[in-house]
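Just one protein chain is left out here, and the rest sit where they should.
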Amino acid sequence: MSTLFDVFTYVTVSAGAFFFLAGSVGLLRFPDAYARLHALTKADNLGLALIVLGLLPHAGSVLAGLKLVVVWLLVLLSSATVSQLIARAQRRRETGS
Amino acid sequence: MTELVAGGVVLLLVALAIWIVVAREAFLAIAGFVAYGLLLSLVWVRLYGIDVAMTEAAIGGGLTGALLIGATSRLRGTEKAAWAQRCGASTRVVAFLVSAVVATTLALCVLLLPDPAPTLAPEVSADIAATGVGNPITAVLLAFRAVDTLLEAIVLVIALIGVWSLAADGFWGGRPGVRQRVDPDGIFAYFARVLAPIGVIVAVYIVWVGADHPGGKFQGATLLAAMWLLVLMTGIADAPPISRTSLRIGLVIGPLVFIAIGFVGALVSGAFLAYPDGFAKPLIVAIELALTPSLTLILGLLLAGAPERGAVP
Partner (left out) sequence: MPGRWCRGGSMADFLLAVATFILAMVALGLLRVKIGPDYADRMMSAMLLGSGCVAVLLLYGAATGMDGIIDVALTLALLAAFASIAFVHFGAARERNAADADNPG
């Protein structure tokens, strides 16, 4: 059973790291701000989600597991809001000036 | 393996530090500074200072960044003039050399410390059971060196009065900052309404858990202050006028309770802030409960700034 959990952790954490890679490369290579924002949110949402998922079997207690999920939800909420605001500000600056 | 993580963080920190010094605009330098604070908290974790890491993440990552960015937005008009008055290249080279010498000296002092380094940790571990708390940081801050914590709280109140003294004469007693007019259905307001209650719950948890695990009143108060500032920034609530009596009572109640407990200790146990046997834990909890709202108000008002409008909105 524990080896099953270990394999699960290896796979999901690696997948999470891959999404962080995708987010960083996207941030550097995509042509304009909106596309970069799109790439970035993959790292924030999916990357962190997979990492949290992979660490859940190894959390010491239910409370620790709950805290892991809350951390992910908070990052999700703030990255979603800030992405919206960044995109809106960028749009305003492009059409205004 | 941990060395690899630590090495990576150190390289990143040095690169960021160079960026902060070299950046042309204050805004960019501050963005770098906030990033620096976040990475510094990783360093503290590596050095087994979890409480310090939490405080660094809270203050360095959040509050200081907001404070500096607020200051920058006021200074925007003078940036070009300030850049034109920068000192010449030779002065900067000398400054760099002096900084390098100081940094190298500090590094050598740390690296050449005797092994094991001089420390009071064994004495703390020997006596910590008497204080009733499990977290040695809390024991040192609120039991062994409680006087330092009391004086720090008083210094914060005085600093707040210093910030208030910057108000124009006509606005003394008024409200800090500008009234934010934000769409109540918009995303700013939504974000604050969702995040603030969660932040309050997490802050209370962190204050409570600080007795036996990393955490405590200062980190909790910083979180509460950040949530309050979020609510102020998004316009859901307005800043209170600084002449309000309940506000002023809230500001001083923490230090006053602390001082009162100190005098009780002087009467009962013979020394200021000595806790009577068996009462250490309840007194420590009482001090934390009294200090948390005071620290929250102080930190929040320090960032809100001096009053800029009258008491009536």
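Points to keep in mind about this one:
Going by the order they are written in, the chains are A and B; count residues from 1 in each one.
Methods note: a contact is a pair of C-beta atoms (placed from the backbone, for glycine too) under 8 Å apart; a residue touches a chain by one contact, two chains touch by 3 or more.
This is a predicted model, so every value here is computed, not measured.
The chain not shown here is in contact, across the full complex, with A, B. In the complete assembly, the contact with the undisplayed chain comes from B:195, out of B:195, B:239 or B:261. Only one of B:12, B:154 or B:256 touches the absent chain when the whole complex is considered: B:12. From the set B:124, B:209 or B:289, the residue in touch with the chain omitted from the display is B:209, counting the whole complex.
Of the residues in chain A, those that touch the hidden partner chain are 6, 9-10, 13-14, 16-17, 20-21, 23-25, 27-28, 33, 36-37, 40, 43-44, 47-48, 51-52, 55, 58-60, 64, 67-68, 70-71, 74-75, 77-79, 81-83, 85-87, 89-90, 93, 96-97. Although one chain is not displayed, its contacts with chain B can still be listed: residues 1-2, 4-5, 8-9, 11-12, 15-16, 19, 27-28, 31-32, 34-35, 38-39, 41-42, 45-46, 48, 50-51, 53-54, 57-58, 61-63, 65-66, 69-70, 72-73, 76-77, 188, 191-192, 195, 198-199, 202, 206, 209, 213-215, 219, 222-223, 226-227, 229-230, 233-234.
Going forward, only the chains that are shown with their structure count from here on.
Chain B has its Cα centroid 28 Å from the Cα centroid of chain A. Put simply, chain A touches chain B in their complex at residues 70, 74, 77-78, 81, 84-85.
Within the complex, the chain B residues that touch chain A are 187-188, 190-191, 194-195, 198, 202.
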